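Pasting a structure here, questions to come.
For this view, one protein chain was removed and the others were kept in their places.
Going in written order, the chains are labelled A, B and C, and every chain counts its residues from 1.
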Amino acid sequence: MTSVSIIGASGFGGGELLRLLLAHPGVDIKQVTSRSHMGEYVYQVHPNLRKQTMLKFSDPSQIEAVDVLFLAQPHGKAQQNITHYASLAKKIIDLSADFRLRNADDYEQWYGEPHTAPDWLGKFVYGLPELHRDELANANYVSGVGCNATASILALLPLVKADLIDLSASVIIEIKVGSSESGALGNIGSHHAERASVIRTFSAFGHRHTAEVIQELGLDNISLTMTAVDLVRGVLATAHVQVRSGVKNKDLWKAYRSIAKENPFVRVVKEQRGIYRVPEPKILAGSNYADIGFELDESTGHIVSICAIDNLMKGSAGSAVQCMNLMLGLEENVGLEFAGLHPI
Amino acid sequence: MTSVSIIGASGFGGGELLRLLLAHPGVDIKQVTSRSHMGEYVYQVHPNLRKQTMLKFSDPSQIEAVDVLFLAQPHGKAQQNITHYASLAKKIIDLSADFRLRNADDYEQWYGEPHTAPDWLGKFVYGLPELHRDELANANYVSGVGCNATASILALLPLVKADLIDLSASVIIEIKVGSSESGALGNIGSHHAERASVIRTFSAFGHRHTAEVIQELGLDNISLTMTAVDLVRGVLATAHVQVRSGVKNKDLWKAYRSIAKENPFVRVVKEQRGIYRVPEPKILAGSNYADIGFELDESTGHIVSICAIDNLMKGSAGSAVQCMNLMLGLEENVGLEFAGLHPI
Amino acid sequence: MTSVSIIGASGFGGGELLRLLLAHPGVDIKQVTSRSHMGEYVYQVHPNLRKQTMLKFSDPSQIEAVDVLFLAQPHGKAQQNITHYASLAKKIIDLSADFRLRNADDYEQWYGEPHTAPDWLGKFVYGLPELHRDELANANYVSGVGCNATASILALLPLVKADLIDLSASVIIEIKVGSSESGALGNIGSHHAERASVIRTFSAFGHRHTAEVIQELGLDNISLTMTAVDLVRGVLATAHVQVRSGVKNKDLWKAYRSIAKENPFVRVVKEQRGIYRVPEPKILAGSNYADIGFELDESTGHIVSICAIDNLMKGSAGSAVQCMNLMLGLEENVGLEFAGLHPI
Partner (left out) sequence: MTSVSIIGASGFGGGELLRLLLAHPGVDIKQVTSRSHMGEYVYQVHPNLRKQTMLKFSDPSQIEAVDVLFLAQPHGKAQQNITHYASLAKKIIDLSADFRLRNADDYEQWYGEPHTAPDWLGKFVYGLPELHRDELANANYVSGVGCNATASILALLPLVKADLIDLSASVIIEIKVGSSESGALGNIGSHHAERASVIRTFSAFGHRHTAEVIQELGLDNISLTMTAVDLVRGVLATAHVQVRSGVKNKDLWKAYRSIAKENPFVRVVKEQRGIYRVPEPKILAGSNYADIGFELDESTGHIVSICAIDNLMKGSAGSAVQCMNLMLGLEENVGLEFAGLHPI
């Protein structure tokens, strides 16, 4: 059994990680910490874990040595303490944004302040198995993924891998997100009476996750536009891309199927009948799947490429556990078998 | 008092029209028809009208002469009977899609079948006062507007009027819609258990309302991508447009404010603080306002232009009443004063 | 024109009141105050009021003399300053809970602290026109109503007025409420991710509004059980009552219709067909109606009596305006004509 601990387990991402690790047959949870809920049973914050565990949140300053340490704190905390954490665990998986970018200048540009542990940036692998499966098998330090970046990257991955994109045109990604993205603390707009029934384009340009998409796909001319909708869990990325001249539907089918075949948690969704013909996050709650699909206007070469995920699973804790499995030499899908619900 | 009747008043658009006309000081409702609810009190179908009226749905084949006749039937019905209707009323406002396009070939291309009254197409004015205020004052035949077309047109109108668009690039409009768009009969996906919490991109290309946007704005290179979200009333159009080289924020402010100044039901929403900084349909339920806003990436000339409306008001019944007011020489906003609710 | 001001207009109830008064033909708004939003345009907080008014929130300590002063502050504030407010306005309508109870001991029992202006309690009339129409016509000081109390009182009023209740049995009222009841500041459970899709019985006994029901109806053996559900606006009270032996359906019809006839904003809803057969708050958003209905089990004498309202309208700002109309000798329904929306 591998011993694991989670720093910062009272948030949404940390709670989901805890749920996954409790049910994981290969790990033993040693400590879960929370500054604001120290001493409380974890089921008092995450009520789905009642009768699953009698763990209590402990003091983050009392963390002990462990095989794998998960960091699920607010952004900025991990980089401040990374040296200490590395002294406690050989393997670290950080769900925050602190170590996602490889370049300290990029970090400063997108996050508005200098990185406090720039030397560590190069030691981390970006934790998306669909991009870095082989590296992850040998990695000690893995960053989590941005949920919106994940949906964007996976919407574009088939096109990038098969080299189908006309790079002279810009890539426009429209992202729709649920309320769990704002974190457990929320913001002034999180009140149910203000947040229910919204279609709120809260960021037209410049969302921080854009940096990850640029870095990981090597595409420059790309924008993410963010719209909040009425849903708790889920991200849908709808990417508008110009494909190279002559690209046909069959080329796209081949590219998308190839990605789905190589990756156990990617599915192509493109049906001619029924209600669920396209990727949508509603049915992915709790599941680690990323569903991808596309539609091509052959007359113009304009493709709409879609990816749906659960932001707390494939977009956060699910991918983190998938990385851990790879790092430990386990089957990639251990502990991630839950298929999601219908209806929900 | 102007006498009015509504053919097809049991649907969502017809019911909203009825609500507006009941409260309108200048009109007297003579008949409202419904084939499926003949003989029932209108408040049994539209429960908000209880204690407002004792009108019953009557037989559409028994319709009598009237000053203004509103047609709110499913698409295809109005064109079959337009000659008969014209014999009953000097002024006709048709909320369906039958007379929105001026060209019979365009109709056949987008609707998949030939128009059955092509000679009438040229007699109708497209019923969006923001485009055709002067013509409407003298019109006898007015078509309603497509809700998605309305949101798209108004998102682009400031840019088109001020000639700010770089026409060499394509215009991509992402539209998010509520469940009332599917009509009172709904479809296989309308069941609450399947429709709640969705982010469902049900149409990537080719939505019929595209034809109206092309016709009315004279833009060719344009696409509408439709995504259903969890909301009953409301449309948000997010348009991605390339502006001409050198266009600055101040040019855009001027263009948007100019449209808002000329049109009593258009507002510019672009705040630096608070929860409601951008146009959003949530707060427009029951209101005839179209809220518009924009964000410019000056480094690339990419603008995100947004328009929010209530699909049943500005996108249907509200614009129809606004047109009627203009046709009758009344103040444009009579009967349309409801400001919407917060919170909702 | 009657001059009015609102102390505390940035909350949900205050904002709704402001919306109603802006559209009211008989009043002129002088000041609206907000400590937390001083200096901001009211439309920045209540976005539905954009293009309706250029009023800004002013300093509550700078309030000037006015004909009618509305108090819409958090509970406890009005009683602290009532003497000062009374020096500024001959007529006061307080939406808070401060002056709803006539007895200082009752206040202390239910609110957990002594009332700071007990002498004023006897000067106020409870602001529900359905109970106190005649008194309100001559009143200078009127308290607002508790939204849950209003729904409970109106569910029971036909039975009480017609003396149909078997008082030896207890009256159990199950109340379901939307998220706007928690106020604009909300509480730890107001985050959309925690509040969406709930059915949360947050108070089994002892809700403060119980005191109003007891006082106004003279029933002792009564309990309110509160359950939060996924909705922004609305309250449904479902009252379980034992009727006197021998009470028949026709007695109930007579009692309910009588209340609806006497009160312009009460409707009986009891249909045999269609979707909307019983009172429900969904279609009342923005409307001042209270819909009432009942079902009798003749074999046991158990009646389920139901009342639906919009908590911010009939349960707060709407009743307050209705009271103002009565106090000023205006038609009771002036400014309250909005019928509500379908669908919504």
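Quick note on the criterion: a contact is a pair of C-beta atoms (placed from the backbone, for glycine too) under 8 Å apart; a residue touches a chain by one contact, two chains touch by 3 or more.
None of these values were measured; they are calculated from a predicted model.
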- prompt: Among the options A:4, A:49, A:175 or A:235, which residue touches the chain absent from this view?
  reply: A:49
- line: In the whole complex, of C:36, C:197, C:249 or C:333, the residue touching the missing chain would be C:197
Statement: By the document's definition of touch, the residue of C:234, C:318 or C:340 touching the omitted chain is C:234
- prompt: Which residue from A:285, A:304, A:321 or A:336 sits in contact with the chain not drawn here?
  reply: A:285
- line: The listed residue (A:269, A:296 or A:327) that touches the chain absent from the view is A:269
Query: In the complete complex, which positions of chain B touch the hidden chain?
result: 12, 178-180, 182, 184, 186, 190-193, 195-197, 230, 232
Query: So that we can see where the missing chain sits, which residues of chain A does it touch?
result: 12, 15-16, 19, 22-23, 40, 44-52, 180, 232-233, 267, 269, 271, 273-274, 276, 283, 285-287, 289, 291, 337-344
Task: Could I get the residues of chain C that touch the absent chain, sorted low to high?
output: 170, 172, 174, 176, 188-189, 193-194, 196-202, 204-205, 221, 223, 225, 227, 229-232, 234, 236, 238, 240, 274-275, 277-278, 280-282, 295, 297, 300, 302, 304, 306, 308, 343-344
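Basically, only the chains that are shown with their structure count from here on.
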- line: Fit chain A to chain B (C-alpha, same chain sequence): the rotation, rounded to steps of 5 degrees, is 180
- prompt: By CA centroid distance, what chain is farthest from chain B?
  reply: A
Query: Can you give the whole-Å distance between the Cα centres of chain A and chain C?
result: 45
For chain A paired with chain B, centre-to-centre distance based on mean C-alpha positions, whole Å: 38
- line: In whole angstrom, the CA-centroid distance of chain B from chain C equals 35
- request: Among the residues of chain C, pick out those that touch two or more other chains and give their numbers.
  value: 12, 180, 232
